[in-house]
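This structure is in C-alpha cells; I'll ask about it shortly.
Removed: one protein chain of the complex. Kept in place: all other protein chains.
Right, chain A next:
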C-alpha cells in the first residue's frame, strides 16, 4: 500500500473551512493546506502560509526591465548606430520613454506569470488528492482541509477524530500514487 499522504476533511462552505483551519492551527498542526474553487479571503493567513515574494519579484524585474530598455536605446542610438535626424540630440531621452515603458511592462508580466507557476510547482502532472472522491468537486463546490502525514502532530486516529469534530462532511485518507 502506498505511503500515507494525509487526511482530507471536506466542507461545503468556505466559512466553515476557515474556522476549521484556524482551529487546526490552534491545535498545533503546521503542515496544512486547503483547496478551494476560488480564493477565500483570510485562508492563507489562517494557514500561516502568506507569501509576499510576488510583488517584490514584480518590483525588481520592473526595475531591471526599465534599466535594460533605456540602456538598450541609449547605447544603440548614441554608440552603436548613431543616426542624426534633423540635428536632434542623439540622447533624446524623452523619445525613449514609450519603449522603456513597454519593455518594463512586458518583462514584469512575463516574469510574474512564470514566477507564479514556478513557486506553485506548476505544471504538475499528479497530485495525491486526485485519489480522493472529493477531488473533482474542489473546483466547483467543495472546500477541503488537508493535514499532511509529515506533520509532527499527525496521528492517523487522533487527527481523524479531531477533524471529524470540526464538522467536516467527511474525512478521507489520501495515499500517494
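Basically, a residue touches a chain if its C-beta (ideal position, glycine included) is under 8 Å from a C-beta of that chain, and two chains touch if they have at least 3 such contacts; residues count from 1.
Just so it is clear, contacts and distances are computed from a predicted model.
S.K.: Could you tell me which of "Ferredoxin", "Putative iron ABC transport system, permease protein", "Electron transfer flavoprotein subunit beta" or "Polysulphide reductase NrfD" is the UniProt name of the chain missing from the displayed complex?
M.R.: The record names the chain that does not appear here as "Polysulphide reductase NrfD".
S.K.: Can you say which of A:5, A:135 or A:162 touches the chain missing from this structure?
M.R.: Touches the omitted chain: A:135.
S.K.: Where does chain A touch the missing chain, residue by residue?
M.R.: Considering the whole complex, chain A reaches the absent chain at 14-15, 33-40, 43-44, 47, 49-51, 54-55, 58, 72-73, 76-77, 80-81, 83, 85, 88, 92, 95-96, 98-99, 101-103, 105-106, 108-110, 112-113, 115-117, 119-120, 122-127, 129, 135-141.
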